[in-house]
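Have a look at this one.
Excluded from the complex is one protein chain; the other protein chains are retained at their positions.
Right after this comes chain A.
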Amino acid sequence: MSTVTPTTPVRPRSEAVSFTAAKLPRFAPALVAVVAIAAAALPVLFMGAGAITWAVLAGIVYLVALPLWARAVEGSRGATDRLVTGLVWAACAVAIVPLVSLLWTVVDRGLPAINTTFLTFSMYRTDLDQEVGIYHALIGTLLITLFAALISVPIGIMAAIYLIEYGKGNRLARWITFLVDVMTGIPSIVAGLFAFALFILLFGPSTRMGFGGSVALSLLMIPIVVRSTEEMLRLVPDELREASYALGVPKWRTIVKVVLPTALGGIVTGVTLSIARVVGETAPLLLIAGLTTRTNFNVFAERMTTLPVLIFTQNANPGIAETPGGIRPGIEIAWGGALVLIVIVMLLNIVARTIGAIFAPKTGH
């Protein structure tokens, strides 16, 4: 974080003393950057290449020119340092590009699809001209995620309490911690297959129900809840617990009345982030919750569509465009659904971070 500071005390000293090695002027990177952008503009102007080519060319010119200059003035060590600095920042810029492109595309293509019909109608229609929407998928996502949270939040929090308050350092606790870590890496499709295998064994081969999806999602949620709760409980100072014990409060009431309220903000943050993580899961729900065009309010019976599954299937079977060459209806629904999904996920993230920031336990005194 604040690790840039080490360079600051070094530089003025080396400039003040005259027998230090030669250094490029401070403005050198900026100057080379301007020259690189200008130089890269030439072929772009003459050959008519796009903005991406321009940016890539400018980056390459910069990464070649600055180290060369530094090599002439500062020697090879300085050149390597400049090159690495350039590469590291380039990596950062390259990684931001897809995110910007993705968000922009989703908003650009999704926004035209969004209206009240889109949000309040299901895909079920009795005649061909009827309006359709994603209401059924919203309800499905909401209910399946809700039930997943109902399963995983109590188990996750209680397990974290066991790990921190009761099992501190014993063999079982170490194993649970280790396996929870491993569990975070379970592929979502495997969680889906597990729920699928479980439910077809219990209820017959053609079983599809929303609750199966909840079971699969909770398998993905539990490790996240456990990890974040664990971290938060660990931050609760032991003095608080000891003060409570000294007043004669039994251990379980200490946990419920002192430890948990202290860590509450962090726990809520962790739970919200875990919900944000599973709300966009597709693969497990595709397997066990199935697909339907109707709104289904009962998670324990019948198929249930969720938003990600809807996006996937609409994109796979987009239907025929009304006008030749126009946007196919399925594609439009898929992008609209994607926008709604991203908004939900981002909102959950922002809520989580806000709660986390407000209730952050004060560790320093």
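The rule is simple: a contact is a pair of C-beta atoms (placed from the backbone, for glycine too) under 8 Å apart; a residue touches a chain by one contact, two chains touch by 3 or more; residues count from 1.
Operating definition for what follows: contacts and distances are computed from a predicted model.
Chemist: When one chain of this assembly is omitted, its UniProt record names it as which of these: "Cytochrome bc1 complex cytochrome b subunit", "histidine kinase", "ABC transporter ATP-binding protein" or "Phosphate transport system permease protein"?
Modeler: Of the names offered in "Cytochrome bc1 complex cytochrome b subunit", "histidine kinase", "ABC transporter ATP-binding protein" or "Phosphate transport system permease protein", the one UniProt assigns to the missing chain is "Phosphate transport system permease protein".
Chemist: Which candidate, A:I60, A:L146, A:L179 or A:A301, sits in contact with the chain we can't see?
Modeler: Answering carefully, the residue with contact to the hidden chain is A:L179.
Chemist: Please pick, from A:W54, A:W89 or A:F359, the residue that touches the omitted chain in the full complex.
Modeler: Of these options, the touching residue for the absent chain is A:W89.
Chemist: Given the contact definition stated above, which residue among A:V32, A:A113 or A:A159 touches the chain not shown here?
Modeler: Reading the full complex, the residue touching the unseen chain is A:A159.
Chemist: Determine and list the chain A residues touching the chain excluded from the picture.
Modeler: Answer for chain A: residues 1-4, 6-7, 10, 77-78, 80-81, 84-85, 87-92, 94-96, 98-99, 101-102, 105-106, 154-159, 161-163, 165-167, 172-173, 175-176, 178-191, 193-194, 196-198, 200-201, 205, 219, 222, 226, 250-253, 255-256, 276-277, 279-283, 286-287, 308, 311-312, 315-316, 331, 334-335, 338, 341-342, 345-346, 349 touch the chain left out.
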